[in-house]
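The complex is shown incomplete by one protein chain, all other protein chains being positioned as in the whole.
Then we have chain A:
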Amino acid sequence: MEDNVKEKRPKFCINDHVDILLEILKRLDGRSLCVSACVCRLWCTIARNDSLWEHLCFRHVSPPPSSGVRPVVVALGGYKRLYMVCVRPVLRRLGRLRLAGDSDRVRRVWTRDEVQLSLSLFCVDYYERLGRLGGGGDASGSSLMFLCKPVNV
């Protein structure tokens, strides 16, 4: 009797259904996405999928950015890097200034201008990394360091 019950109810494991997993992960915010990458190897691989991060970056931008953006971003280091290095700090800073209350959460909705600014800074970051790899100048500085520093708002 017990064996029948076990057999009739198939064990559901989300890891067998990667497409559902993707759909769920698509709706997460950045921090949760990073946390999910620590769950298991499969999740780690999936969470590194750049399209998830692309979705995260441009999810709330309307109209959606043109098709020319993707190759540029990918070439400059990918959407995950774009999010981590530029979009997240930019939104956190600008969001914090706008919302008096909810300062812990990164603002979900952002404007094209903010995205554009993030892209510009991302490009500058790439250029500086070029410089460092090329051996010119000292490796200590990064013009985006100001984004990492805590804001005394």
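Couple of notes before you dig in:
Here is the rule we use: a residue touches a chain if its C-beta (ideal position, glycine included) is under 8 Å from a C-beta of that chain, and two chains touch if they have at least 3 such contacts; residues count from 1.
Rule of thumb we're sticking to: contacts and distances are computed from a predicted model.
Hidden chain, UniProt protein name from the list "Translocase of chloroplast", "WD repeat-containing protein 89", "DELLA protein" or "Structure-specific endonuclease subunit SLX4": "DELLA protein".
Among the residues A:28, A:61 or A:124, only A:124 touches the chain that is left out of the figure.
In the full complex, chain A touches the omitted chain through residues 65-66, 68-69, 71-72, 75-76, 89-90, 93-94, 97, 113-114, 116-117, 119-124, 126-127, 130-131, 134, 136-138, 140-143, 145-147, 149-153.
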